[in-house]
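Take a look at the following structure, please.
As you look at this complex, bear in mind that one protein chain is not there, while each of the others sits in place.
The chains carry the letters A and B, assigned in the order they are written, with residues numbered from 1 in each.
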Amino acid sequence: MNDAAYNFGYLDEQTKRMIRRSILKAVAIPGYQVPFGSREMPLPYGWGTGGIQVTAAIIGIGDVLKVIDQGADDTTNAVSIRRFFSRMCGMATTEKTAEASIIQTRHRIPERPLSEGQILVYQVPIPEPLRWLEPRESETRKMHALREYGVMHVKLYEDIATKGKVATAYDYPVLVNGRYIMRPSPIPKFDTPKMHRNAALQLFGAGREKRIYAVPPHTDVVPLDFEDHPFAVETWDRPCALCGAGNTFLDEIVVNDRGGRLFVCSDTDYCNERQEAGHRGDGGAGLEAAE
Amino acid sequence: MSALQARAPAPGFQAPVADSQIAFRALLGALSSPGRMEAISASHEAPAPIGPALGAACLTLLDYDTPVWLDPVLGPEVIAWIAFHTGAPVAFAPERSAFAVILSPGSMPPIDSFALGTDEAPETGTTLLVQVPDLREGRGLHWSGPGIAGRRAVGIEGMTPGFWARRHGMGDLAPRGIDVFFFAGNRVVGLPRTTRVEV
Partner (left out) sequence: MYVATKGGETAIANAHALMAEDRRGDPKVQEIGAEQIREQLSLGVDRVMAEGSLYDPDLAALALKQARGDQVEAIFLLRAYRTTLPRFGYSEPVDTAAMHVHRRISATFKDVPGGQILGPTFDYTHRVIEPVTAAEEAPRSPEPLPYPLPRVAGVLGREGLLEDTPTACEEAITDLTREPLRFPADRAARLQVLARGDEGFLLGMGYSTQRGYGRSHPFAGEIRMGDVAVEFVAPELGFAIDLGDITLTECDMVNQFKGSKTEPPQFTRGYGLVFGFGERKAMAMALVDRAMRAEELGEEVTAPAQDIEFVLYHADNVEASGFVQHLKLPHHVDFQSELTLIRAMRTEQEALKEAAE
């Protein structure tokens, strides 16, 4: 049961209808940022109010919600948001990617491939991909309308000319369905290829900036790059110390003040599942070598 | 007001919060995977000829912020039902509507006479809610685009070849365009502007 003192999902029905209409238009125009009447939520701006409003507008009693922050279900903000929905909706929650019907995320895409029917809701701090190149909304809106993306290519090319590579490690700009340049939210470059033709519906909510956008399932999402400088993801020279996975995004944990470091999966659910299935890493055997 | 009080409109959703959420998820699924059939199980008592799925979509999407264009074939009972449960103002010009409720697709205004949005605000285009005699998966025109892995054959009964030809001709307007939901009974199929339909 949800908290009877509040509306189901906190938002009133009028607000949900407004957000739902915005979500439908976002799906119909992949990568385009639909302005919406974002409301003040009981969590601060920057904590995921956009994602929370999107989730509140779509969630029902039959849903199973997973919330992750930095890939983990047990980080404080993920816990706080999950508790908010448990109280306001009373639906089931899970830490298992495979069991979730809705996954709200900040900064990661789960390692396990998503399936048809799942919805991934991203929390977005700054939705406008052209914002660092042009601070004015009235200008960037025109640039999207006219598909005037030259400045973005110039910026990336300047990076290559001066630094030898595109110096963007996360929130790497992508082209959606061949039309709109979009910010994927601050996910690492490592996750960007997972957006491409993903089977799940991907929804993006930016509360403070009052924008909603979407990538429908099976839609092209291509990172901007150059033929002679193709897009490449981060790699690590060792597997996860806990589960031995060699194909995941690893968090670097400083374990002592002598510079000893441990590399473990950022996706805690994926790591746990592998360990439960009997996979083991070296437990930080390389740690001494690092010291 | 007095006409409405004289004869109360038929009931809307039994459980408005839960029913509109259920209906919305079906609409979202339909638009995210164009051509894939979704069922709407939410219950209400819309007067004929409004079917279960179209009625649920009206109750879920319309309110006093959304001017709605109503098919001239709709009688006063239906108009009163929509007005009472949604409060949506009636748009007399198709190009001024946020939604359009269409039950006679054979004689509907040309698709490009509705609001197309602008290049800077393409989301302001009208969403058409079209009730047709039948929907079929696996047979019909081939659809492709975002939301579809490869392509999908979809049959929308009752739409004229003129509708498809005219819609095809709107491709150059992108990102402006019209998004459509087709309803038959308790089923719904979504057709966003980005879907390419082979005609």
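Everything below uses one rule, namely that a residue touches a chain if its C-beta (ideal position, glycine included) is under 8 Å from a C-beta of that chain, and two chains touch if they have at least 3 such contacts.
All of these numbers come straight from a predicted model, not from anything done at the bench.
Peer 1: In the whole complex, not just what's shown, which of A:Arg112, A:Lys165 or A:Arg280 touches the removed chain?
Peer 2: Checking the options A:Arg112, A:Lys165 or A:Arg280, the one contacting the hidden chain is A:Lys165.
Peer 1: Pick from A:Arg21, A:His144 or A:Lys210: which residue touches the chain that isn't shown?
Peer 2: Considering all chains, including the one not shown, the answer is A:Lys210.
Peer 1: Spell out, residue by residue, where the missing chain touches subunit A.
Peer 2: That gives, for subunit A, the contact residues 6-7, 10-12, 14-15, 18, 35-42, 44-47, 49, 69-72, 74-80, 83, 106-108, 125, 135-138, 141, 163-165, 167, 169-171, 186-190, 208, 210-211, 234, 236, 249-253, 255, 262, 264, 266, 268, 283.
In the analysis below, only the chains that are shown with their structure count from here on.
Peer 1: Starting from the mean Cα coordinates of subunit A and subunit B, work out the distance between those two points in Å.
Peer 2: From the centre of subunit A to the centre of subunit B is 31 Å.
Peer 1: Taking the complex as given, what residues does subunit A use to touch subunit B?
Peer 2: That would be residues 7-8, 13-14, 16-18, 20-30, 32, 34-35, 57-61, 116-117, 141-142, 144-146, 177, 179-180, 197, 199, 201, 215-220 of subunit A.
Peer 1: Can you check the complex and tell me which residues of subunit B touch subunit A?
Peer 2: The contact residues of subunit B facing subunit A are 16-18, 20-22, 24-25, 27-29, 31-33, 60-61, 63, 65-66, 98, 118-123, 127, 145-149, 174-175, 177, 179, 192-194.
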